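For reference, the structure is listed below as structure tokens.
All protein chains of the complex are present and in place, except for one that has been dropped.
Order of writing sets the labels: A, B and C. Residues in every chain begin at 1.
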Amino acid sequence: MTHPAPAQGPAVLSGWRARCYTIIFEADTRAGKAFDVALVVAVLLSVALVIAESVADWRLRHGRAFDIAEYFFTALFTVEYLLRVACVPQPWRYVRSFYGVVDLLAVLPTYLALFLPEAYALVDVRVLRLLRIFRIFKLSAYLHEFRSLGSALQASARKILVFLSVVIMAVLIMGTVMYVVEGPANGFVNIPTAMYWAVTTMTTVGFGDITPKTDLGRLIASAMMLLGWGVLAVPTGIVTAEMTAQRRSGTPTTRSCPQCLSEGHLAEARYCRDCGAPLPPYQRDAS
Amino acid sequence: MTHPAPAQGPAVLSGWRARCYTIIFEADTRAGKAFDVALVVAVLLSVALVIAESVADWRLRHGRAFDIAEYFFTALFTVEYLLRVACVPQPWRYVRSFYGVVDLLAVLPTYLALFLPEAYALVDVRVLRLLRIFRIFKLSAYLHEFRSLGSALQASARKILVFLSVVIMAVLIMGTVMYVVEGPANGFVNIPTAMYWAVTTMTTVGFGDITPKTDLGRLIASAMMLLGWGVLAVPTGIVTAEMTAQRRSGTPTTRSCPQCLSEGHLAEARYCRDCGAPLPPYQRDAS
Amino acid sequence: MTHPAPAQGPAVLSGWRARCYTIIFEADTRAGKAFDVALVVAVLLSVALVIAESVADWRLRHGRAFDIAEYFFTALFTVEYLLRVACVPQPWRYVRSFYGVVDLLAVLPTYLALFLPEAYALVDVRVLRLLRIFRIFKLSAYLHEFRSLGSALQASARKILVFLSVVIMAVLIMGTVMYVVEGPANGFVNIPTAMYWAVTTMTTVGFGDITPKTDLGRLIASAMMLLGWGVLAVPTGIVTAEMTAQRRSGTPTTRSCPQCLSEGHLAEARYCRDCGAPLPPYQRDAS
Partner (left out) sequence: MTHPAPAQGPAVLSGWRARCYTIIFEADTRAGKAFDVALVVAVLLSVALVIAESVADWRLRHGRAFDIAEYFFTALFTVEYLLRVACVPQPWRYVRSFYGVVDLLAVLPTYLALFLPEAYALVDVRVLRLLRIFRIFKLSAYLHEFRSLGSALQASARKILVFLSVVIMAVLIMGTVMYVVEGPANGFVNIPTAMYWAVTTMTTVGFGDITPKTDLGRLIASAMMLLGWGVLAVPTGIVTAEMTAQRRSGTPTTRSCPQCLSEGHLAEARYCRDCGAPLPPYQRDAS
């Protein structure tokens, strides 16, 4: 973190690009902070706009105002996107980064609606327009706490993936069994529908739009629910074990006694608990 | 915690206020205990009254008795509230405290119903009257165990807040996607409704008043449920990790260093982590 | 556990009572084991009978056979109950014990049906007859593993009780709020019904027989579900923390090194991990 390369990057930029970079990508200066706050407000407003537009009453009454506001926000985010590309030292790297893609997705749908003016297509394009809601992901950049939660999930990602594949197999088999037992007459019209029901049941959501009607079907469903609960205790167990381990290892185990080399001292300890030698003061690095 | 000011506070009070304070705010004397028990009974009775009044049959038959009982309890709690304000050494501080606000909220709705006698408003005022149910919160003062549960939740409050913001983003995006995929024809009439459905689904409540009908919608809903389960294992993990940590740190605090009197040494420590003095061997008592 | 009183108890009994006691209350002799197995089979059969009788088709066709079987099992369990009372050294203590009460409850309903032969009462009596199903609780005597689960639940019983009281308060307040917001027109006909809905929602069961219809009601319900999930992570946290603690303390901490008095040695350790002295062989006591 102390090598000077990243500092040099912006240093190569010409005057206005360097200033622009500081305002848009950093948040330490006054202007940079104001820009970030304005961006969050704009994102929230435009998301609120999309939500409000979906309500039939409001769309009928304020349709014109919604359109104008929509074009305004699209223009705003477009200018912002172009500025970002212009002032970043490595534009291509930014464009391909997660936030670069999200920034583009936030702008594209409205433009696509412009170039496809046919009546039918418009309905389709509305689908794309609503993807603009991904813009809200930018908000995450301002919350450093996402990281710690994310790392716990990431550390157990592989276990969860294996677990999910087992669950999907179980869903496939249970769905097929229920399709055979209950049949199309009781709402299990095909295997995909029966699998949707199996997911609904095993995750304990239980919508109730499709339910077993035969005695055998209900018996199988009951067994599924009871066993399914045990199986679905697994992701909770994975995540909890990960978090408990993070808590435990996070505080003490990085410290070692310089005299007896024992480890696992608490952050607040000042003397070794094994040999009584004084411990060097604990320096927690920022993370 | 050892400065004498709070002890002086009641001492300044005149005779009847001091006695009043002891009865109402403390529970060590016989009268104080009796008052507290009477208060709990009155709170439970008045809550039962509100519940009983909501049943149409009973309201028609015993409407008059309900009204009288309601006025009686309101008068009782009003007198009690005024006495509390009168005898407490720092009235303003009490009024702004959590219990001061709850005590006031327990009384206000009935009075508001008196001053707004119009037919229409009466219906609205009933809303306020029912807020009187908050009176029950007073009960919490008598249960010290709330604290330990509360502290575990408080310690993980920030993580839960971050988690909730992620969930709300997911709900926004999934709700929008389902609104686009299913559309108003299948019950997803607007984005707020679709978000309500997404919350219903991700929390595994699954009312079933709105359900996906199209194949694509069901596929997305299935993915949502499976992934949502993994995501919702997170708050369980947070709370469990916190509680496990509390238990673990709960054990060592019974050990104290004989030299510097510091507490909270681990069961396996042999030297004081604060002054380096040897610790007496740890004897865990049976429990 | 080593005082000789209980051993003397049966010793006082006359010949046939002592033999009877050994067969009925103990399971170490051949006859005792056979009796226990026969009892389990009889209990399971009579439970299956009650279940089968509830199916309308079978009751119509085999009603007479069901009645005879029912009287047979009642006679059997009555004789068994009387024998138990006759041969136990302290009959009154047995009658008031948990299993004594369960044994009586398993027999009573059928007799009550005999003495109240009126048509109408018969329907009512069927309620009591079905309580006979409690007979199955006897099965638990044969499963020692119930104990360890029970102790984990018992250890956290007080915390769970406090938690439940908080949940019931939340249910009361949320139910009232929803009754006011949604009103009888949308199915929230009175506060008890609204509280039933609140329980349904907060426990993530979500039957869907009553659902919010207004926008405000759905907003409140969504907040309830999200926060409710966090709150309901608490019992899981309590039980998990208890079980993790039981596991941890169960295996290692009861052993101590005779030389350096260090504790927390693993069950399979043979030398002290702190001073290297040999450890005495580990004897796990039965529990």
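The definition used in the following text is that a contact is a pair of C-beta atoms (placed from the backbone, for glycine too) under 8 Å apart; a residue touches a chain by one contact, two chains touch by 3 or more.
All figures in this text were calculated on a predicted structure; none of them were measured in a lab.
Asker: Of the residues A:54, A:74, A:110 or A:204, I need the one that contacts the missing chain.
Answerer: Going through A:54, A:74, A:110 or A:204 one by one, A:204 is the residue touching the chain not shown.
Asker: Out of B:46, B:176, B:222 or B:240, which touches the unshown chain?
Answerer: B:240
Asker: May I ask which residue of C:41, C:65 or C:164 touches the chain that does not appear here?
Answerer: Looking across C:41, C:65 or C:164, the contact with the absent chain belongs to C:164.
Asker: By the contact criterion defined above, which parts of chain B meet the unshown chain? Give residue numbers in ascending order.
Answerer: Chain B touches the missing chain through residues 204-208, 236, 240, 244, 268.
Asker: Suppose we count only contacts with the excluded chain; which residues of chain C make the list?
Answerer: Against the left-out chain, chain C lists 47, 50-51, 54-56, 126-127, 130, 133-134, 136-137, 139-140, 143, 145-146, 148-149, 152-153, 160, 164, 167-168, 192-193, 195-196, 199-200, 203-209, 232, 235-236, 238-240, 242-244, 246-248, 265-266, 268-278.
Asker: In the whole complex, what residues of chain A lie against the chain that is missing from view?
Answerer: Contact residues on chain A toward the absent chain are 158-159, 162-163, 165-166, 169, 172-173, 176-177, 179-180, 184, 189-192, 194-195, 201, 204-208, 211, 215, 218-219, 221-222, 225-226, 228-230, 233-234, 236-238, 240-241, 244-245, 253, 261-264, 274.
By definition in this document, only the chains that are shown with their structure count from here on.
Asker: Going by C-alpha centres, which chain would you call the most central?
Answerer: B
Asker: Determine, among B-C or A-C, the equivalent of interface A-B; equivalence here requires over half of the contact pairs to be the same by residue number.
Answerer: B-C
Asker: Chain A to chain B: how many Å between their CA centres?
Answerer: Each chain reduced to its C-alpha mean, chain A and chain B end up 30 Å apart.
Asker: Measure off the straight-line distance from the CA centroid of chain A to the CA centroid of chain C, and report it in whole Å.
Answerer: Inter-chain centre distance comes to 42 Å.
Asker: Please report how many Å separate the Cα centroid of chain B from that of chain C, as a whole number.
Answerer: 30
Asker: Would you please write down the residue numbers of chain A that are in contact with two or more other chains?
Answerer: Only 204-208, 236, 240, 244 qualify.
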